[in-house]
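Before I ask anything, here is the structure I am working with.
Subset of chains shown; positions unchanged.
Chains: A, B, C and D, in written order; residue numbering restarts at 1 for each.
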Amino acid sequence: MWNQAYEYITNVELWINLGQGLLKIFLIMFISTIFIRIGKLAIGKIFFFRGKSPLRISERRENTLAKLLENILTYVVYFIAIVMVLEAMTINVGALLAGAGIVGLAVGFGAQSLVKDIITGFFIIFEDQFSVGDHIRVASFEGTVEEIGLRTTKIKNWTGELHILPNGSITEVTNFSIHNSMAVVDISISYETDIPEAERIVQELLNEVADKYEEIVTPPELLGIQNLAASEVILRVVCEVQPMSHFKISRLLRKDIKLRLDEHGIEIPYPKMVMYNRKEQVG
Amino acid sequence: MWNQAYEYITNVELWINLGQGLLKIFLIMFISTIFIRIGKLAIGKIFFFRGKSPLRISERRENTLAKLLENILTYVVYFIAIVMVLEAMTINVGALLAGAGIVGLAVGFGAQSLVKDIITGFFIIFEDQFSVGDHIRVASFEGTVEEIGLRTTKIKNWTGELHILPNGSITEVTNFSIHNSMAVVDISISYETDIPEAERIVQELLNEVADKYEEIVTPPELLGIQNLAASEVILRVVCEVQPMSHFKISRLLRKDIKLRLDEHGIEIPYPKMVMYNRKEQVG
Amino acid sequence: MWNQAYEYITNVELWINLGQGLLKIFLIMFISTIFIRIGKLAIGKIFFFRGKSPLRISERRENTLAKLLENILTYVVYFIAIVMVLEAMTINVGALLAGAGIVGLAVGFGAQSLVKDIITGFFIIFEDQFSVGDHIRVASFEGTVEEIGLRTTKIKNWTGELHILPNGSITEVTNFSIHNSMAVVDISISYETDIPEAERIVQELLNEVADKYEEIVTPPELLGIQNLAASEVILRVVCEVQPMSHFKISRLLRKDIKLRLDEHGIEIPYPKMVMYNRKEQVG
Amino acid sequence: MWNQAYEYITNVELWINLGQGLLKIFLIMFISTIFIRIGKLAIGKIFFFRGKSPLRISERRENTLAKLLENILTYVVYFIAIVMVLEAMTINVGALLAGAGIVGLAVGFGAQSLVKDIITGFFIIFEDQFSVGDHIRVASFEGTVEEIGLRTTKIKNWTGELHILPNGSITEVTNFSIHNSMAVVDISISYETDIPEAERIVQELLNEVADKYEEIVTPPELLGIQNLAASEVILRVVCEVQPMSHFKISRLLRKDIKLRLDEHGIEIPYPKMVMYNRKEQVG
């Protein structure tokens, strides 16, 4: 038994092969990196000339396609590099593996999410679900698309975080940049207020405000009593605005309505409670 | 060892083949795009003539089918294109792969959700679960259907967001556009109110209101005491209305009932609390 | 390389075959639709005669079976149609596919939920878990069953939404239409109330009420003190009623009990709090 | 191309075979139903004689086994019927299917939950996890077991709903009918109360009450101070009672303790709050 163990360890060729393999791997990775840089420069050139060529591609998809070509280049080069690395490794290791089938099964299963990422990536680009610069929400991540790759997509949050998502997990996308947004403002007035009068005042303001802000697409509208809440009657105002400008317009409408209601002495009510003070019957 | 690595890198044919492959891929994608544009024009024509033909298809599915045909065209063309691209790539890459079985397994697993999307897409259209223009809810997404494709469905939210869902994740659909909706209004009255009297007043109003709004299908009905809540007795009013007009009718009913109860001096109560003021026995 | 790409594109037969395939698909779909309409008429006839035939099937399953037969007809026809379509497509596309095994694997996995839907559908009908017209709850969807198909079930909510569920996601069903329902009414009385007296009054009312509403199956029963809550003692009344009429009876019982307690001057208490007003020791 | 499509449609044999297949399916289903009725009668007979036979099976499993035998009969008959139906269908359809392996894979995966249901069903019955009439909880469903089948189990809720669960989803069962239940009553007393005195009074009552209700197995016990809550000291009383009678006994104990504490003037406290009224330093 000691002989067998000794043979494994003193087997000089095994260690030399191992060393050579590591060097080969390093070399492959270095050359690949150089190759990719050249390729990216070339893509830059192509898109420069394309700008003057008669080829008509919608302006909005330009960035997306440039990024994509770079991406495909990178992956194809790396894929060849990894296959080379694996081959370099299998010279030493592969022969030691009795059950190659087991490894194959494990790799097949382990790589399925990689394949799914790439398939989904293709469809996101071909179906033009979103482009670089769109504001989208995927699961709990929301922000502006910074890069669409074959395998991952990068989304920049408005607070500066960069979300990096594998495409396979982008199943349900919500795109905010295609249609106009809707600014929704809820105003509370007290139950004692004359509701038709309050509606009249708010409607008057809304008519004035329509042309004041250029982001407004159709004049704001007073929908009516949204809810009879515990302490207040809630009126809802909606307004169609340019994509993603609903936060800004909501804030402006909120201020305008608050000031106008103040002018007419209409109270935005605090929480209210009716209290019965009772004499205790027990000690 | 250096020789092997050197051979890989200086292998001129490998790089030329790679370059050719990339060009081929670009060409295939360009031609496919042109082909699809022509196809879409053709589909537009067909549907123009169809309008006059004796072929009778329910009006409501017209848009759906036009979109679908465009969709099938796009996918068939792209599918052929991708197969061509894959073939173009395998000239270079395929030969390097020892275990093609592994890749096959990974691709098979990775593509299963794509297949599921298409199968579910077929059934959504064949079973007519919803059409373009219907208001539906799928999981947490709700809105008007904008496009039903073979692989994805697009739903437009009332606030302007566009939800893009792969069909495979559309398992449980709720369709609001097929049956009449039900407007539900809960009114709180205080425990001290004469309940039969209050019911009489509300019922009287409901009788008047039935013909006032054209969206109402059957006259609104006062169901009775829905709950004896902490501070209030809750009466429930329901009213069958045209599909998706229940939000509007609810708002109108809420206003009418509030004003009518005000007229009769019936209070919508604030939260109430009985308070015992006790002298402290300790310090 | 250019030759290969050129050959693909200028390959006239490929495009012709593609066009023919699309026409064939259109034709198959059209004829299938016609065939199904005739079949449905036939099924209607069969059930018309069946009404007079000696074949005895429980009244309640009649609709279910009619819908089912239509369903099977539809699916069998569409299945043949799709197989034809696939065949029509494979003339062009199939030959291009190197690894048919990969596609087979993906289709096999992707179609498994379809198979599961049909298997579950069979069992729902054979085991008579629910019939058309029953009120059921599946996961978060509740309503009246409108249609049981081989692949999907349609449930209509009382507020008018139509839920469409694939049968495979109907694992745990709750059926409200088979057994009598139980109306449960909780009444709060204050801690200061004489509890045996209050129980006597409620019990008296319950005895009177038993024959008043025809939906009541067994006379309502006062179970006792369900909870000693923060501000109130909660008495529970239960009453076995006809299936799905518990909402109505609960509302009626709630009104009767409220009025009766008012008559006897028994208070339904508001939330209570004991408040110690303390002089501050610090500034 | 038109020829091929035409041939499919005008292929008379195909349509005739399809019609024959549908009739065959109908016939098979009808005869199976008759056969099952006879079988169920036979099972009823066997269990009638078994009542007098020397075969000793625990009384509690009797219903379960009768239901099970009926169930096995039904499934075996239906299984044969479905196999016949499938065979009848494959005469027409089967030959059209190129990749039978794909269908096999899909069916194998789709049917796995069916197999799991039956395996789990066997174990529920063999291990006697619960019998017809037991009160059990499975996931969020609770009630009395109405029927244990090979594939599904039916549980009747106390409010009348019938829950139908596939056995495969019955992983973790809670059975309430095997051991005695424990009635748990928490009583709040105020912080100012003399706690040892209150404990003495409650303990006194518990001693008296032990023989009053026949459902009580061991005399109730006062465990001590369960919690020092915000406004009250909570004492816990527990009492071992007959299976599933803990709701009833809890209600009775709650009433007895409330009345006894009233007699001794011990207050069940309302929520309390100490309030500092402060003069404002700012306007």
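In the analysis below, contacts are C-beta pairs under 8 Å (C-beta built on N, C-alpha and C of every residue); 3 or more make two chains touch, one makes a residue touch a chain.
Please read these numbers as outputs of a predicted model, since none were measured by experiment.
**Q** All chains are the same sequence, and 4 are placed; what is the full number of copies?
**A** 7
By our rule, only the chains that are shown with their structure count from here on.
**Q** Where subunit B and subunit C touch, do the two copies share over half of their residue numbers, giving same, or under half, giving different?
**A** Counting shared over all numbers used gives less than one half: different.
**Q** After a C-alpha superposition of subunit A on subunit B, what does the rotation angle come to, in degrees rounded to the nearest 5?
**A** The C-alpha superposition of subunit A onto subunit B needs 50 degrees.
**Q** Report the inter-centroid distance (CA atoms only) between subunit B and subunit D in whole Å.
**A** So the centre of subunit B lies 35 Å away from the centre of subunit D.
**Q** Please work out the Cα centroid separation of subunit B and subunit C, and write it as a whole number of Å.
**A** 19
**Q** Residues of subunit C that contact two or more other chains, please.
**A** Where subunit C meets two or more other chains at a single residue, that happens at 104-105, 107, 109, 111, 113-114, 231, 270, 272-278.
**Q** Under the definition above, what is the set of subunit C residues touching subunit B in their complex?
**A** Interface residues on subunit C, with respect to subunit B: 1, 4-5, 8-9, 18, 22, 25, 30, 78, 82, 89, 93, 96-99, 101-107, 109-111, 113-114, 139, 141, 149, 151-152, 156-166, 169, 187-188, 231, 248, 251-252, 254-255, 258-259, 268-278.
**Q** Flag every residue of subunit C that touches subunit D in the complex, lowest number first.
**A** Against subunit D, the touching part of subunit C is residues 20, 23-24, 27-28, 31, 55, 72-73, 76, 79-80, 83-84, 87-88, 90, 100, 104-105, 107-109, 111-116, 118-119, 122-123, 126-127, 129, 137, 171-176, 178-182, 184, 191, 195-196, 223-228, 230-231, 233, 240, 243, 246, 272-280.
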